[in-house]
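Heads up, the thing below is written out as structure tokens.
FYI, not all chains are in this one, though none of them got moved.
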């Protein structure tokens, strides 16, 4: 089984972190490739950055989907997820949805814990898009600044553990979902410092997409995620334009 | 007061229809300009097309927002609305939200009536984004094909009236929201054939954005729509990159 | 266009405040008249006072609706709104619904800020009647006493700003809705002291009713707001009895 | 224990029907008196008629509450219920809430079945006011005309049974709530023709108010139903004005 991990952020160090974490849980026989966005921002935090990142995801999938059995959108918030699911036939999993659905089987309500306040509004929309409002105890964010997006987990380790504890005690979280590509791999480091299960989202995403591929689903020909009818377009990348026009292959 | 109507579809005839309808309700002193997207598809119908359209909206606003007091995103579904609201300081109104909020003051529940089945999944996500599920009686769509996107309202007039009647009788709609740029201006034509209020969305959008501008709101410095901190980016249009980098002015 | 502003409170000074604020945003060509209730309490704060105020609204509209294109119920809480909408053909807008729907186009969630604790339960029912629970971050009220209902905004200005700030910071409000006739006009005074948009409800109501009249809606003949069948009655005002009996004209 | 049954409709024959049904389930030691509204309409069906009826309920309670341990508002829809609960200290139960809460202990979801289409919009608001949307399978109404409000249950008996069966089979109702004063006593007549429990609302209301009185609750001094502070008023009935002014006793 071949899986493509798409990092919609333009920072290759984040891709490395994501891959390092994801590889720890790969099933025998799963091959995992990664790609980093070439258009967009270093790290997507907001709705407007997600619009840009979502477009990148579609362009990347248009180029490469035919070589894979499944794909992961590796930014919490899942930019372009609905669009990708409708436009391509392979299973596509978002890191946020994977983390949240996995968390739901480990407890009643989860908290999303992350390192920057800027992320909260977009994450809240993502929770709602997934109909998870009543299972999300809280979105908790650190409020200070940080030095480097690629090393924020080392810099803020203690504060993140404190924040998670606060959410367990005050918000009633049964599970902690560590959100954001920069926190990839952090779960295994803090696992023993927290009294409830902790979800590493790239790992959850790998296991969810492996699971979906194993279920061998057809690409939908009906329902709300059926592939749209062919359309002309202007100004899109060649591959994306071709996919939209049904002239790809 | 100067308002910019942004048509995220690439079809100029739709822009014309939108403007013709919008102009009928302009207050004295409101100037309305229009712009048609130069990247994207002729008519946005689905999630993936909306990702593309949302990016166009941001690019257009980055170019032109400084010349206007308010803006309208003139595609039902409101591609890029949340992103635009966070990135720019002027009031931005989506045609769908404007139609739905106006409808709520004319009755209890509204139905969204449109001409093509393909639109339903995206419109449903838009209803949910607006927290309007419990006020939306139904989304009703015609299921046949149509000849031309710019003349579909003439071609399908009788079928659309029938469909609206069906939704009034079977879904319990108190108000009909005619959705989609191609139905701009159709409300005044069918007004007397329907026993409940009918909302023309470009007109609702004009009145809503005029109203918001009259309230003279500050651009938010806090809350979930505060402007994101500056970021570098790669590969975006110059104006959009500058806006994201806070290097615009 | 002729609009009637109905103050269901019996205090003429509140009517003056409402009119002063409303006039600032009138479109060219809109005429606005006001009427003050002659039955009821000086200032409606609770469910029982709203029953009394709702009856006054119906009596006033029965007398005067034929001379107007639209009407405003100018007490936050909107006493009698559903009843008025069903009994009369002209667009009728409540100050609360207008404020809340306008706020929804300026941000994700709004807080309702007002000057007296007594108002909270009735306002909460109003939020729910409008299906706005998930968009209302909080209802925040001052808890002290005040000297005079008609000057409470001057007396409590600083405390109200503090309360709004608290709600922005603690409840996550994107927009502040200043609620209650006594706060009419207060938005423009505090606008620059708050980091998010502030909604003045009489102004929102004027713009919303102007918008609805511009849409030129039919009086519903079907749906849940169709006019009730004629009925006899005992003991009502002559005009209201006649309207209910369909013997008015 | 002394209970007052208030019929907010002006038709004494409906009061007789209500009392006949209610008396069948009175506990030993419960005395039940009735009063018929002297202001309003023969039979309340809509929001506007309910505003009028709610005012009558408050006037009647202001006159008579001191002689009773509990009261019933005997019109489905419960006009004035929240207002009465806040203004008076004795337990007050609405016929609709009593029927719905009782039904919830007999099954999962109930259907409200009644004889006239005109009632649906108001009943739907009542269901929502009680937060019962997810337990209400449907509101089903007959659509023809009827000869007399006081004999409609005999005239429409077979159609009502058919309608209830339809709702059991198509809407998945576990319980049938027969709604509206004119259907008082009808449950015992059709009980054996329906395969699920049937709730007679005046009977449910008697048992609920008896139960509440037995619990011996204090009149709330805090919370959202605390008695409002004293206020002056103009133009109300002497007793209601005195109650609002705290000058009653």
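Just so it is clear, A, B, C and D label the chains in written order, and each chain counts residues from 1 on its own.
Here is the rule we use: a contact is a pair of C-beta atoms (placed from the backbone, for glycine too) under 8 Å apart; a residue touches a chain by one contact, two chains touch by 3 or more.
All figures in this text were calculated on a predicted structure; none of them were measured in a lab.
**Student:** With 4 copies present in place, identify the total for the complete complex.
**Tutor:** So the full homo-oligomer, as given in this file, consists of 6 copies.
In this text, only the chains that are shown with their structure count from here on.
**Student:** Give me the set of chains touching chain B intersected with the set touching chain D.
**Tutor:** Chains that touch both chain B and chain D, as defined above, are C.
**Student:** For chain A versus chain B, which are copies of one sequence, does the interface use mostly the same residue numbers on each side, meaning over half shared, or is it different?
**Tutor:** Same; most numbers are used by both chain A and chain B.
**Student:** Tell me, please, which chain's centre (mean of its C-alpha atoms) is farthest from the centre of chain B?
**Tutor:** D
**Student:** Taking each chain's centre as the mean position of its Cα atoms, how many Å separate chain A from chain D?
**Tutor:** It comes to 52 Å between the two C-alpha centres.
**Student:** Find the geometric centre of each of chain C and chain D from their Cα atoms only, then give the gap between the two centres in Å, rounded to an integer.
**Tutor:** 29
**Student:** Send over the residues of chain A in touch with two or more other chains.
**Tutor:** Within chain A, the residues that touch at least two other chains are 121, 124.
**Student:** What does chain D use to touch chain C in their complex?
**Tutor:** Those in contact with chain C are residues 10, 38-43, 45-52, 54-55, 58, 80, 82-84, 86-87, 118, 120-121, 124-125, 128-129, 224-225, 228-229, 231-236, 240, 244.
**Student:** How about chain C: which of its residues touch chain B in the complex?
**Tutor:** Listed in rising order, the residues of chain C that touch chain B are 25, 27-29, 85, 91, 93, 97-98, 101-102, 104-109, 130-132, 134-135, 168-169, 172-175, 187-188, 191-192, 194-200, 203-204, 207-208, 210-212, 214-218, 220-226.
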